[in-house]
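Here the complex is missing one protein chain, while the rest keep their positions.
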Amino acid sequence: MFDKVLIANRGEIALRVLRACRELGVRTVVVHSSADADSLPVRLADEAVRIGPAASRRSYLNAAAIVEAARQTGAQAVHPGYGFLSEDADFAEICAENGLVFVGPPPQVMSALADKSTARALMSRAGLPLPPGSVRTLPTVGEAQEVAADVGYPVIVKAAAGGGGRGMTVVRSAAELPRAYARTRAAAQVAFGDDRVYVERFLADARHVEVQVLCDSHGNGVHLGTRDCSVQRRHQKLIEEAPAPALRQATVDTVAEVALRGALSVGFTGAGTVEFLVDEAERCHFLEINCRIQVEHPVTEMVTGIDLVQEQLHVAYGTPLRLRQSDVRLHGVAIECRVNVEDPDRDFAPAPGRLDRFRPPGGPFTRVDTHGHAGYLVSPHYDSLLAKVAVWAPDRDAALDRLDRALAEFDVAGPGVRTTIPFARRVLRDPAFRAARHTTALVERLLTPPTDDAPPNGDAPPGDGAPGASPARGVVPDPRGATGPDGRTPVSAVPAAGPTTWRNR
Amino acid sequence: MFDKVLIANRGEIALRVLRACRELGVRTVVVHSSADADSLPVRLADEAVRIGPAASRRSYLNAAAIVEAARQTGAQAVHPGYGFLSEDADFAEICAENGLVFVGPPPQVMSALADKSTARALMSRAGLPLPPGSVRTLPTVGEAQEVAADVGYPVIVKAAAGGGGRGMTVVRSAAELPRAYARTRAAAQVAFGDDRVYVERFLADARHVEVQVLCDSHGNGVHLGTRDCSVQRRHQKLIEEAPAPALRQATVDTVAEVALRGALSVGFTGAGTVEFLVDEAERCHFLEINCRIQVEHPVTEMVTGIDLVQEQLHVAYGTPLRLRQSDVRLHGVAIECRVNVEDPDRDFAPAPGRLDRFRPPGGPFTRVDTHGHAGYLVSPHYDSLLAKVAVWAPDRDAALDRLDRALAEFDVAGPGVRTTIPFARRVLRDPAFRAARHTTALVERLLTPPTDDAPPNGDAPPGDGAPGASPARGVVPDPRGATGPDGRTPVSAVPAAGPTTWRNR
Amino acid sequence: MADAEAEQVLDGLRRQARKLVADLAGPVRRVRLRSGESVLEVEWHDPAAPAQRAAEPVEATPARAAEPAARAAPVIDRPAVRSPVVGTFYRAPEPGAMPFVAVGDMVRPGQVVGIVEAMKLMNEVTAGQAGRVVEVLVDDGKPVEYDQPLIALEPVTGQDW
Partner (left out) sequence: MADAEAEQVLDGLRRQARKLVADLAGPVRRVRLRSGESVLEVEWHDPAAPAQRAAEPVEATPARAAEPAARAAPVIDRPAVRSPVVGTFYRAPEPGAMPFVAVGDMVRPGQVVGIVEAMKLMNEVTAGQAGRVVEVLVDDGKPVEYDQPLIALEPVTGQDW
């Protein structure tokens, strides 16, 4: 195993990686911005190096400074966590050039999977089902119209360089298409410097189901079951659970197997997530592969007993997988709730500030991952994720009751500080959610005043709520996605204008 | 299930029971002393009733006040937690007379098991192996000398009314016996108002192994595996783990089966623990049965996935066990460390005070049960247990590393406040402990400066360190045992003199 | 020193304390003012500590400077007879009978002022000091906690308690 690993991230995930290192006897170097100089990961690290000012682009996205810090401290590997540089193939390249092990897949695999049209092509070749639509990108509106006519409206126009729900536009009719096509390309050019787009059928009423895979550098791989992340607001996951509920066992088995096959087919290594949309008929449609550890990885750890971050480090070190598929057995149900410092009453606007009180929950089968503590100043410079509360129980109902109990005892308060806890508890009380009949439309439904034609239980669409959100919204790459923990591209790639510039300060 | 349960305890266990109730949708009434008016359990309870002043004997041991509080609030059942009234048959009786369900075995079972000589007789009849010695009590020194001669020295003179390691004297030679016999009887008379004693072989070098059982009121029962609690200081457990390590599977299976048989044979109901001493040859010797939920129950919960406190409530309500023995499957290893506000450098003297800083550990497979929080004033009136940190891992080595990681990040500080964390981490580094070759002699060895003849690894006796401690010490009932979470008798039963009176304030 | 004078000095200290806290950037933990024989000391709960209820806006903390003085009144000037046990409070020896005491009555130390029934046992509640009954704080037949104030007294002037 490595002697020393550099952690190129902040917040709860930096702490998560640090804990894995500690337990493996690996020394830790935590790099940090001036804003995080007194943060918990920095305090608990064996060594800490200040690499830049608060602004991410000059600190956590500053590849040169991070590599220099690794050189100074003699770190052998870099764990990028999620967000920031975690899926930046160029950074992985730079690490390699400087003799550093990047904890993640090989750069060429990362870049192949980062291009969604390439990823779609590779995965369909590996036998993964794609949503009806075009595999290749469509350079002219004419071609886009052809494909749309083929698959039938509504369709969704997606930027090849997008992902994480960013850079996509829902189109309900042929009339809308030309304008949507043009606007999506323009927005993609701005956000990603790449205006290639493709068109696929828009799945209005679906579940977000993903498969956790773990592959070593010797061609071995296992899948660690499914997660359901359908509780999303504008593609930001709020509540995640493992395994995905209310699916036929056959569906679960199939999706897990094809996901692993797909990952292995492209030489994927490390911990990855293959995302699918699953429709009412339980047909699975491949969305994308993520090359990072995900925010919601704890629920998989709780049902499998496997420490994913430790496994990432073993794989990165070159150790063959210690697990065979038969060693992976799932027990019970785990559910995680993200606690963000946001104000649900003000359209989930960030509500950071000093935490006068901070007492996370505890007790049986309750796990908390957080960098927060009493007296901590939640910085407005970064993502609003403050804590993750995850619980385990033998069955889903007990898990939901346990999570509600845990959230109820979570005491967070400070001037101007608001959290998503009350909203999450609303979700837990929702009949459709409790019955696992919910889809990605759930949150929008809870946020829109009920109408007579809206179904009381279940999320049969107002399709508006489904992936892609409203056209108007969809066309502007959601900046939440950019700096969000699941964000794929650097903050600097986000137009530093409009109501969200606070993130780029 | 009950609508409302009264929690007749304080501290972490009151919180533990409250959490179980919350998750079952049961409303909670927490009774408390004036000293605990602002405690976490009181704040989180649905209702709270102040039943007396700080002194336990007028609050947490005040049966009348507790029953009155139940009457006032309409609680249907009383959960006694551990210590205090949890094993007081008279209290269980009073509850019954007042139409309250006492969460525990029937009073007559409790009183039978509370008398150690009766318990020994019952268990040996049920086929449990006893340490060589007398089943009945010995009214004359002559009879004591006969038995001692039979079984051979060293022997241990035990008070029938003792238990939890209290009221016992180790005797190394026939010459010592008469005085030790007399003194033990005298001390027992003072402590328990009952001077009956018996004699058994003293097992110098043994492990403390206990079996968790769960029985319903319909004659069904299951065992939930073993725990090893050999890391003790004067019979106070410091570190507990499940399952008991380094025992032959046959030994584990046998001890679990006979334990369950013994419990069922006396009509035991609820959650109970059958304690054994296991010698080098892995012979098991029955010690006692505890009728309460134990401090260390979380490690069993973590390896079985079963919520023991919820099961206690189901059983108390009359619900038949929802588990068959085949449903109980053990996974991995769990280890718990008790964090006491005590100063290991000052003979573990209590070191309570205001907690200026309190940040418990978190992260993967880490559970914390605590009533502490930043700003909490640890009261000198009660037991010094502040928190329990328990971790799970697939194997024992990983669990030990994880526990050390968790303890290292536990931040507790305040004027005059000391904790047992540093000492616990010393234990975790001990080669004998890491190799699971340790016995109940471990802690004494760590606390006594090493001598040449002391074995470097392993705890082959200086028998002095084994159960019973030194004669001088053994003859005075250890007050720690009295108010300790595992204490069996009310505080008021402890002579309120000497350096330990602080506990009785 | 005469009470009146002492009062004035304390008044001064209190004013100073309030100004002081207002001037300073909080959260202040302790303030101690001394002038000759007179001492004023205020200590606040740790604002970071959960001691405060979530409801209580933290912004209010500085404003609380004045509180101690304000709060002092009831605590210091109005002693109360408290319940010796958890139970049910009765103002009269039996239903329909005259209450033991009414507002305005003078009570002697040791005088029975009520009953708290617990487990069918009648516990007499006796005044610990002399004073005039200014308020009966609990209705007849209502449940009471241990140490709950039952009857507020106005101490008899000159009486030292």
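To keep things simple, chains are lettered A, B and C as they appear, and every chain counts its residues starting from 1.
Here is the rule we go by: a residue touches a chain if its C-beta (ideal position, glycine included) is under 8 Å from a C-beta of that chain, and two chains touch if they have at least 3 such contacts.
What you see is a predicted model; the values in this text were computed from it and never measured.
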Options A:Tyr376, A:Phe410 or A:Phe423, residue touching the unrepresented chain: A:Tyr376
Touch criterion as defined above, residue of C:Leu20, C:Ala92, C:Leu137 or C:Val156 at the omitted chain: C:Leu20
Hidden-chain contact residue, picked from the options B:Arg16, B:Arg185 or B:Arg359: B:Arg359
Hidden partner interface residues of chain C, rising order: 5, 8-9, 12-13, 15-16, 19-20, 23-36, 44, 46-48
Hidden partner interface residues of chain A, rising order: 34, 38, 43, 49-53, 59, 64-65, 67-69, 72, 373-376
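As a working rule, only the chains that are shown with their structure count from here on.
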Chain whose mean Cα position lies farthest from chain C: A
Distance between chain centroids, defined by C-alpha means - chain B, chain C (Å): 41
Inter-chain centre distance, chain A versus chain B - centres from mean C-alpha coordinates, in Å: 44
Residue list for chain C, restricted to those that touch at least two other chains: 48-50
Where chain A touches two or more other chains, by residue: 359, 374
